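Excluded from the complex is one protein chain; the other protein chains are retained at their positions.
Right after this comes chain A.
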Amino acid sequence: MRVDYRMEYVFYGILLLAAVAFPFFATNEYQVYVMALAFIWAISAMGLNLIAGYTGQLNLAHAGFMAIGAYTVGLLTVDYGVPFWLAFLLAGPIAAVVGFFAGILSLRLKTHFFSIFTLCVGYIIYLLIEKGDSFTHGPVGVIGIPAPSIGPLVFDTTTSVYFLVLAFLVLTIWVMRRLVRSIVGRSFVAIRNSDDLAEALGINLMRTKVLAFTLSTFIAGLSGGLFAGFVRFLGPDLAREYHTFDLIAFVLVGGIGTLMGPVLGAVALTWVTQSLQFLENYRMIVFGPMLILLVMFFPHGIIGTFGIWMARRRANAGKRSNTQAVLPSRSGEEARANA
(Lines give C-alpha, C1' and ligand atoms only; values in the text may rest on other atoms or scores of the structure.)
Protein backbone atom coordinates (compact mmCIF):
# COMPACT_ATOMS: atom_id res chain seq x y z
CA MET A 1 0.00 0.00 0.00
CA ARG A 2 2.80 2.42 0.99
CA VAL A 3 4.65 1.74 -2.26
CA ASP A 4 1.46 2.42 -4.21
CA TYR A 5 1.07 5.81 -2.64
CA ARG A 6 4.69 6.68 -3.29
CA MET A 7 4.30 5.74 -6.94
CA GLU A 8 1.19 7.83 -7.10
CA TYR A 9 2.90 10.89 -5.65
CA VAL A 10 5.74 10.48 -8.14
CA PHE A 11 3.12 10.34 -10.91
CA TYR A 12 1.44 13.54 -9.68
CA GLY A 13 4.84 15.18 -9.21
CA ILE A 14 5.84 14.46 -12.81
CA LEU A 15 2.52 15.79 -14.09
CA LEU A 16 2.86 18.96 -12.05
CA LEU A 17 6.45 19.51 -13.20
CA ALA A 18 5.38 19.04 -16.81
CA ALA A 19 2.52 21.51 -16.35
CA VAL A 20 4.81 24.09 -14.71
CA ALA A 21 7.48 23.67 -17.40
CA PHE A 22 5.00 23.78 -20.29
CA PRO A 23 4.90 27.59 -20.84
CA PHE A 24 8.71 27.69 -21.03
CA PHE A 25 8.83 25.01 -23.70
CA ALA A 26 5.80 26.23 -25.65
CA THR A 27 6.86 27.63 -29.00
CA ASN A 28 4.24 30.37 -28.96
CA GLU A 29 1.79 32.08 -26.66
CA TYR A 30 -1.19 30.51 -28.38
CA GLN A 31 -0.19 27.06 -27.10
CA VAL A 32 -0.14 28.38 -23.54
CA TYR A 33 -3.54 29.94 -24.13
CA VAL A 34 -5.00 26.67 -25.41
CA MET A 35 -3.56 24.74 -22.48
CA ALA A 36 -4.93 27.19 -19.91
CA LEU A 37 -8.35 26.95 -21.52
CA ALA A 38 -8.08 23.15 -21.44
CA PHE A 39 -7.35 23.35 -17.71
CA ILE A 40 -10.46 25.48 -17.13
CA TRP A 41 -12.54 22.89 -18.98
CA ALA A 42 -10.76 20.20 -16.98
CA ILE A 43 -11.90 21.79 -13.70
CA SER A 44 -15.45 21.98 -15.01
CA ALA A 45 -15.26 18.37 -16.22
CA MET A 46 -14.13 17.27 -12.75
CA GLY A 47 -17.31 18.82 -11.39
CA LEU A 48 -19.41 16.97 -13.93
CA ASN A 49 -17.50 13.78 -13.14
CA LEU A 50 -18.44 14.12 -9.48
CA ILE A 51 -22.17 13.96 -10.19
CA ALA A 52 -22.19 11.91 -13.40
CA GLY A 53 -19.15 9.71 -12.84
CA TYR A 54 -19.04 9.12 -9.12
CA THR A 55 -22.71 9.53 -8.24
CA GLY A 56 -24.16 8.25 -11.51
CA GLN A 57 -26.55 11.14 -12.18
CA LEU A 58 -25.91 12.56 -15.64
CA ASN A 59 -26.52 16.28 -15.24
CA LEU A 60 -26.90 17.89 -18.68
CA ALA A 61 -27.17 21.40 -17.22
CA HIS A 62 -23.53 21.49 -16.18
CA ALA A 63 -22.48 24.12 -18.73
CA GLY A 64 -25.40 26.21 -17.50
CA PHE A 65 -23.93 26.29 -14.00
CA MET A 66 -20.55 27.13 -15.46
CA ALA A 67 -22.23 30.06 -17.22
CA ILE A 68 -23.80 31.16 -13.93
CA GLY A 69 -20.34 31.32 -12.36
CA ALA A 70 -18.93 33.13 -15.38
CA TYR A 71 -21.76 35.66 -15.50
CA THR A 72 -21.45 36.23 -11.75
CA VAL A 73 -17.91 37.45 -12.34
CA GLY A 74 -18.70 39.20 -15.63
CA LEU A 75 -21.73 41.16 -14.46
CA LEU A 76 -20.42 42.05 -11.00
CA THR A 77 -17.11 43.37 -12.29
CA VAL A 78 -18.35 45.14 -15.42
CA ASP A 79 -21.73 46.51 -14.29
CA TYR A 80 -21.28 46.92 -10.57
CA GLY A 81 -17.58 47.64 -10.26
CA VAL A 82 -17.00 44.80 -7.81
CA PRO A 83 -13.28 43.86 -7.59
CA PHE A 84 -12.45 40.71 -9.54
CA TRP A 85 -11.50 38.59 -6.56
CA LEU A 86 -14.63 39.36 -4.62
CA ALA A 87 -16.74 38.53 -7.68
CA PHE A 88 -14.66 35.40 -8.25
CA LEU A 89 -15.21 34.25 -4.65
CA LEU A 90 -18.95 34.50 -5.27
CA ALA A 91 -18.91 32.55 -8.56
CA GLY A 92 -18.82 29.11 -6.93
CA PRO A 93 -21.30 29.82 -4.10
CA ILE A 94 -23.89 31.45 -6.38
CA ALA A 95 -23.76 28.57 -8.85
CA ALA A 96 -24.03 26.20 -5.88
CA VAL A 97 -27.09 27.95 -4.45
CA VAL A 98 -28.86 27.73 -7.81
CA GLY A 99 -27.56 24.17 -8.06
CA PHE A 100 -28.98 23.27 -4.68
CA PHE A 101 -32.50 24.31 -5.66
CA ALA A 102 -32.21 22.80 -9.13
CA GLY A 103 -30.92 19.67 -7.41
CA ILE A 104 -33.74 19.17 -4.92
CA LEU A 105 -36.16 19.58 -7.81
CA SER A 106 -34.49 17.50 -10.50
CA LEU A 107 -33.11 14.73 -8.28
CA ARG A 108 -36.65 13.60 -7.57
CA LEU A 109 -36.28 11.99 -10.98
CA LYS A 110 -34.02 9.08 -11.75
CA THR A 111 -31.89 7.85 -14.67
CA HIS A 112 -32.67 9.33 -18.10
CA PHE A 113 -35.68 11.23 -16.75
CA PHE A 114 -33.25 13.15 -14.59
CA SER A 115 -30.96 13.80 -17.57
CA ILE A 116 -33.79 15.06 -19.77
CA PHE A 117 -35.03 17.31 -16.98
CA THR A 118 -31.57 18.79 -16.46
CA LEU A 119 -31.23 19.29 -20.21
CA CYS A 120 -34.25 21.57 -19.86
CA VAL A 121 -32.80 23.24 -16.77
CA GLY A 122 -29.66 24.04 -18.76
CA TYR A 123 -31.69 25.42 -21.62
CA ILE A 124 -33.72 27.57 -19.24
CA ILE A 125 -30.49 29.00 -17.84
CA TYR A 126 -29.38 29.76 -21.40
CA LEU A 127 -32.71 31.41 -22.23
CA LEU A 128 -32.69 33.51 -19.05
CA ILE A 129 -29.22 34.78 -19.95
CA GLU A 130 -30.02 35.31 -23.60
CA LYS A 131 -33.40 37.00 -23.08
CA GLY A 132 -32.56 38.90 -19.91
CA ASP A 133 -31.16 41.82 -21.92
CA SER A 134 -31.37 44.48 -19.21
CA PHE A 135 -29.56 42.36 -16.63
CA THR A 136 -27.29 40.02 -18.60
CA HIS A 137 -26.62 42.07 -21.77
CA GLY A 138 -28.52 39.36 -23.67
CA PRO A 139 -27.02 38.08 -26.92
CA VAL A 140 -24.43 40.87 -26.98
CA GLY A 141 -22.63 39.29 -24.04
CA VAL A 142 -20.36 40.83 -21.42
CA ILE A 143 -17.31 42.64 -22.75
CA GLY A 144 -14.33 44.09 -20.94
CA ILE A 145 -14.06 41.92 -17.86
CA PRO A 146 -10.98 43.11 -15.90
CA ALA A 147 -7.97 40.85 -15.60
CA PRO A 148 -7.64 39.01 -12.30
CA SER A 149 -5.37 40.83 -9.86
CA ILE A 150 -4.29 40.55 -6.23
CA GLY A 151 -3.16 43.99 -5.09
CA PRO A 152 -0.25 44.94 -7.36
CA LEU A 153 -0.10 41.42 -8.85
CA VAL A 154 -2.07 41.52 -12.12
CA PHE A 155 -2.69 38.37 -14.11
CA ASP A 156 -2.88 40.04 -17.50
CA THR A 157 -0.43 38.01 -19.55
CA THR A 158 -1.37 34.61 -20.91
CA THR A 159 1.42 32.90 -18.99
CA SER A 160 0.48 34.47 -15.67
CA VAL A 161 -3.16 33.46 -16.04
CA TYR A 162 -1.96 29.99 -17.07
CA PHE A 163 -0.30 29.60 -13.68
CA LEU A 164 -3.33 30.98 -11.90
CA VAL A 165 -5.56 28.45 -13.64
CA LEU A 166 -3.04 25.69 -12.95
CA ALA A 167 -3.12 26.56 -9.24
CA PHE A 168 -6.90 26.15 -9.19
CA LEU A 169 -6.67 22.92 -11.15
CA VAL A 170 -4.22 21.51 -8.60
CA LEU A 171 -6.45 22.69 -5.76
CA THR A 172 -9.51 21.05 -7.34
CA ILE A 173 -7.66 17.77 -7.88
CA TRP A 174 -6.39 17.86 -4.31
CA VAL A 175 -9.82 18.47 -2.78
CA MET A 176 -11.47 15.98 -5.13
CA ARG A 177 -8.93 13.31 -4.29
CA ARG A 178 -9.62 13.68 -0.58
CA LEU A 179 -13.34 13.68 -1.17
CA VAL A 180 -13.72 10.68 -3.47
CA ARG A 181 -11.47 8.47 -1.36
CA SER A 182 -13.33 9.27 1.84
CA ILE A 183 -16.41 7.45 3.06
CA VAL A 184 -18.40 10.45 1.81
CA GLY A 185 -17.15 9.75 -1.71
CA ARG A 186 -17.81 6.07 -1.21
CA SER A 187 -21.45 6.81 -0.50
CA PHE A 188 -21.60 8.67 -3.84
CA VAL A 189 -20.20 5.60 -5.58
CA ALA A 190 -22.65 3.35 -3.73
CA ILE A 191 -25.51 5.37 -5.22
CA ARG A 192 -24.09 5.13 -8.73
CA ASN A 193 -23.77 1.41 -8.26
CA SER A 194 -27.33 0.85 -7.16
CA ASP A 195 -29.84 3.23 -5.66
CA ASP A 196 -31.65 0.38 -3.94
CA LEU A 197 -28.56 -1.18 -2.42
CA ALA A 198 -27.21 2.17 -1.22
CA GLU A 199 -30.50 2.96 0.44
CA ALA A 200 -30.63 -0.48 2.05
CA LEU A 201 -27.17 0.27 3.46
CA GLY A 202 -28.61 3.28 5.25
CA ILE A 203 -27.51 6.02 2.87
CA ASN A 204 -30.00 8.87 2.59
CA LEU A 205 -30.35 9.03 -1.19
CA MET A 206 -31.80 12.50 -1.56
CA ARG A 207 -29.43 14.19 0.86
CA THR A 208 -26.36 12.51 -0.60
CA LYS A 209 -27.34 13.18 -4.21
CA VAL A 210 -28.14 16.82 -3.48
CA LEU A 211 -24.76 17.17 -1.78
CA ALA A 212 -22.94 15.74 -4.80
CA PHE A 213 -25.03 17.83 -7.18
CA THR A 214 -24.48 21.06 -5.26
CA LEU A 215 -20.78 20.41 -5.02
CA SER A 216 -20.51 19.71 -8.72
CA THR A 217 -22.31 22.97 -9.53
CA PHE A 218 -19.95 24.78 -7.15
CA ILE A 219 -17.01 23.49 -9.18
CA ALA A 220 -18.81 24.42 -12.40
CA GLY A 221 -19.27 27.95 -11.05
CA LEU A 222 -15.63 28.16 -10.05
CA SER A 223 -14.46 27.09 -13.51
CA GLY A 224 -16.90 29.59 -15.01
CA GLY A 225 -15.38 32.35 -12.87
CA LEU A 226 -11.91 31.41 -14.13
CA PHE A 227 -13.26 31.34 -17.69
CA ALA A 228 -14.59 34.87 -17.27
CA GLY A 229 -11.26 36.12 -15.91
CA PHE A 230 -9.29 34.36 -18.63
CA VAL A 231 -11.32 34.91 -21.81
CA ARG A 232 -12.68 38.24 -20.51
CA PHE A 233 -15.63 38.05 -22.85
CA LEU A 234 -18.84 36.12 -22.21
CA GLY A 235 -21.73 35.13 -24.45
CA PRO A 236 -24.90 33.26 -23.51
CA ASP A 237 -23.72 30.32 -25.64
CA LEU A 238 -21.51 29.21 -22.76
CA ALA A 239 -24.66 27.77 -21.14
CA ARG A 240 -25.59 25.74 -24.21
CA GLU A 241 -25.92 21.98 -24.07
CA TYR A 242 -23.13 21.37 -26.60
CA HIS A 243 -20.64 22.56 -24.01
CA THR A 244 -22.02 19.97 -21.61
CA PHE A 245 -21.61 17.36 -24.35
CA ASP A 246 -17.98 18.42 -24.82
CA LEU A 247 -17.50 17.99 -21.07
CA ILE A 248 -19.08 14.53 -21.22
CA ALA A 249 -16.65 13.61 -24.01
CA PHE A 250 -13.72 14.75 -21.83
CA VAL A 251 -14.97 12.65 -18.94
CA LEU A 252 -15.62 9.56 -21.09
CA VAL A 253 -12.30 9.63 -22.93
CA GLY A 254 -10.25 10.18 -19.79
CA GLY A 255 -12.24 7.74 -17.67
CA ILE A 256 -15.61 8.27 -16.05
CA GLY A 257 -15.56 7.98 -12.28
CA THR A 258 -11.78 8.33 -12.07
CA LEU A 259 -9.93 11.18 -10.43
CA MET A 260 -7.64 12.24 -13.27
CA GLY A 261 -9.82 11.05 -16.16
CA PRO A 262 -11.55 14.40 -16.78
CA VAL A 263 -8.23 16.26 -16.70
CA LEU A 264 -6.59 13.87 -19.14
CA GLY A 265 -9.69 13.91 -21.35
CA ALA A 266 -9.93 17.70 -21.42
CA VAL A 267 -6.26 18.17 -22.25
CA ALA A 268 -6.08 15.32 -24.78
CA LEU A 269 -9.27 16.19 -26.65
CA THR A 270 -8.41 19.88 -26.74
CA TRP A 271 -5.09 19.10 -28.41
CA VAL A 272 -6.59 16.55 -30.78
CA THR A 273 -9.17 19.14 -31.82
CA GLN A 274 -6.39 21.70 -32.27
CA SER A 275 -4.27 19.39 -34.36
CA LEU A 276 -7.23 18.55 -36.59
CA GLN A 277 -8.00 22.24 -37.08
CA PHE A 278 -6.49 22.20 -40.60
CA LEU A 279 -9.29 19.87 -41.69
CA GLU A 280 -11.81 22.56 -40.76
CA ASN A 281 -15.32 21.14 -40.60
CA TYR A 282 -14.16 17.79 -41.99
CA ARG A 283 -12.32 17.17 -38.73
CA MET A 284 -15.47 15.56 -37.36
CA ILE A 285 -14.98 12.77 -39.92
CA VAL A 286 -11.77 11.90 -38.09
CA PHE A 287 -12.89 12.91 -34.63
CA GLY A 288 -16.22 11.04 -34.57
CA PRO A 289 -14.89 7.56 -35.43
CA MET A 290 -11.98 8.08 -33.03
CA LEU A 291 -14.41 8.73 -30.20
CA ILE A 292 -16.58 5.75 -31.16
CA LEU A 293 -13.59 3.40 -31.28
CA LEU A 294 -12.39 4.63 -27.93
CA VAL A 295 -15.76 4.14 -26.27
CA MET A 296 -16.12 0.70 -27.91
CA PHE A 297 -12.75 -0.66 -26.87
CA PHE A 298 -12.05 1.37 -23.74
CA PRO A 299 -15.47 1.89 -22.17
CA HIS A 300 -13.79 2.83 -18.89
CA GLY A 301 -11.70 5.51 -20.58
CA ILE A 302 -7.94 5.75 -20.55
CA ILE A 303 -7.43 6.08 -16.79
CA GLY A 304 -10.24 3.65 -15.98
CA THR A 305 -8.80 0.92 -18.20
CA PHE A 306 -5.37 1.47 -16.73
CA GLY A 307 -6.78 1.38 -13.19
CA ILE A 308 -8.55 -1.95 -13.77
CA TRP A 309 -5.40 -3.42 -15.29
CA MET A 310 -3.39 -2.30 -12.25
CA ALA A 311 -5.95 -3.69 -9.80
CA ARG A 312 -5.94 -7.08 -11.58
CA ARG A 313 -2.17 -7.17 -11.53
CA ARG A 314 -2.10 -6.38 -7.84
CA ALA A 315 -4.75 -9.00 -7.05
CA ASN A 316 -2.83 -11.65 -9.00
CA ALA A 317 0.40 -10.75 -7.23
CA GLY A 318 -1.46 -11.10 -3.94
CA LYS A 319 -2.89 -14.46 -4.95
CA ARG A 320 0.52 -15.92 -5.68
CA SER A 321 1.92 -14.95 -2.30
CA ASN A 322 -1.20 -16.04 -0.48
CA THR A 323 -1.64 -19.77 -1.06
CA GLN A 324 -4.22 -20.46 1.60
CA ALA A 325 -7.68 -20.84 0.17
CA VAL A 326 -10.67 -20.88 2.42
CA LEU A 327 -13.17 -23.40 1.20
CA PRO A 328 -16.73 -23.36 2.45
CA SER A 329 -17.21 -26.36 4.69
CA ARG A 330 -20.03 -28.76 4.06
CA SER A 331 -22.42 -29.87 6.70
CA GLY A 332 -23.96 -33.30 6.86
CA GLU A 333 -27.37 -31.95 7.64
CA GLU A 334 -27.92 -30.37 4.24
CA ALA A 335 -26.56 -33.46 2.54
CA ARG A 336 -29.11 -35.54 4.42
CA ALA A 337 -31.86 -33.16 3.46
CA ASN A 338 -30.88 -33.65 -0.15
CA ALA A 339 -30.95 -37.42 0.11
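The rule we apply is simple: a residue touches a chain if its C-beta (ideal position, glycine included) is under 8 Å from a C-beta of that chain, and two chains touch if they have at least 3 such contacts; residues count from 1.
In this section, contacts and distances are computed from a predicted model.
Undergrad: Unshown chain, UniProt name, "NADPH-dependent glutamate synthase beta chain-like oxidoreductase", "Aldehyde dehydrogenase (Acceptor)", "Stage V sporulation protein AC" or "ABC transporter ATP-binding protein"?
TA: UniProt protein name of the non-displayed chain: "ABC transporter ATP-binding protein".
Undergrad: With respect to the chain omitted from the figure, which of A:T111, A:T157 or A:S194 is a touching residue?
TA: Reading the full complex, the residue touching the unseen chain is A:S194.
Undergrad: Using the touch definition up top, pick the residue from A:G185, A:G235 or A:G254 that touches the left-out chain.
TA: A:G185
Undergrad: Even though one chain is hidden, which residues of chain A still touch it in the full complex?
TA: Per the touch rule, chain A residues meeting the hidden chain are 175, 178-179, 182-187, 189-190, 192-194, 196-205, 211, 215, 257, 300, 304, 307-308, 311-312, 314-315, 318-319, 322, 324-326, 328-331, 333-338.
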